[in-house]
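Removed: one protein chain of the complex. Kept in place: all other protein chains.
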Amino acid sequence: MTNQEFIDVFVPLKDGLYRVAFHILESADDAADAVQDLYAKLWTRRDVLDGIANPKAYCITLLKNACLNRVRSLQYRNTVALEGSGANDHAWENPPDDEPARKLGAVMRAIHQLPPGQRRVLEMKVLRDMSYEEIQKETGMNYLSLRVMLSQARRKLKKLL
Amino acid sequence: MKYFATFAAMLLLSISAFAQDGKSIYNKYAGHKKVEAVYISSAMFRIMGKLPELEINDKDVNLAPVVKSLNGMYLIECENRELCAKLKADVEKMVSAGKYELMMEIREEDETVRIYTIGTEEEIRGFVFFVMEDDECTFINFDGCIPRESFEKALSKAR
Partner (left out) sequence: MKDIGYINRLDDKTLEALADDVNVHVPRDLSAKVNEALLAAALSQEDSVQTAASGRHRYVIPAALSFVCAAAVFASLHFRGYGQPEDTFDDPYLAYAAFEQAFSRVSGKVNDCARISSAADHAIELTSATMNRLKINE
């Protein structure tokens, strides 16, 4: 599935997915986080999404499971906090590290700090896979300024990370 | 023996002078942790000078005459207090050995900026920019035969 196909098929489902997440998690921030995580996961799987007959049902199922994991994880953390540290079982005290999720979170926070112009151009190039000519047409920027802006965005992200 | 001593002294002097330029500073500090280093060679400036879009820009500043006359750019950005102190000392050695002239100095709160140039009334052959702030410092060195008028015009507009 191409980037644009993914954007055309899956991104419009976001509002419905948010409503499901909000119903389950009963928090606007948590619901938005859950939806963000879901989309990040979907993006990494987009090569295998061509065969999905019903994208909406597929996403809702994934989201429900993700929300379930969140609730379980929160309950586990609350249990550990209530019971205090156990001398015997280190596995309980130290749940497995989710390194990819942490890295993704760090990248998202860095993107959030980019100026809107840089973010927009980066989205067009990286996400929508647009050519420089297409971005030029949409933004009205000239080629050199576009390259400069993209380079600045990448360098800033590198610095923030 | 006398000739050998003189020759050795001259060799040492030339080596130490050689060690105090943008290239040697770049080589000394690039690759360290918390140091960002950028080098652009004269060959790359030649290629940049031929980019068709260089003359057409959406800002009203034309950097093309400056780009075409540059032989090199060295940039070091450091976020390590100890390295910054050493870099500052090396930059001071570089400008005094190369007989650079202090063009301006700005001191604001925790930041000191010094700009040095070397050249004639018509052209600038070397330009050194050094900023020191708390634990961070930046060294930028341009080398070339830059027409002074183009350089100053570009500087005044390129914010």
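By letter and in written order, the chains are A and B; residue numbering begins at 1 in each of them.
Throughout what follows, a contact is a pair of C-beta atoms (placed from the backbone, for glycine too) under 8 Å apart; a residue touches a chain by one contact, two chains touch by 3 or more.
Please read these numbers as outputs of a predicted model, since none were measured by experiment.
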Specify the shown partners of the omitted chain in the complete complex.
A, B
Cross-chain touch to the chain not pictured, restricted to A:L49, A:V80 or A:L157, is A:L157
Where the missing chain touches chain A, by residue
3, 7, 11, 14-20, 22-28, 30, 32, 35-37, 39-41, 43-44, 56-57, 60-61, 64, 67-68, 70-72, 74-75, 100, 103-104, 107-108, 111-112, 119, 122-123, 126-127, 144, 147-148, 150-152, 155, 157
What is the set of chain B residues that contact the non-displayed chain in the whole complex?
23-24, 26-27, 30, 37-41, 43-44, 47-48, 51, 54, 63, 66-67, 70, 73, 75, 104, 106, 108, 113, 115, 127, 129, 131, 138, 140, 154-159
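Here is the rule we go by: only the chains that are shown with their structure count from here on.
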Show me the residue ranges of chain B that touch chain A in the complex, using the header's touch definition.
36, 51, 53-54, 56-59
Which residues of chain A touch chain B in their complex?
141-145, 159
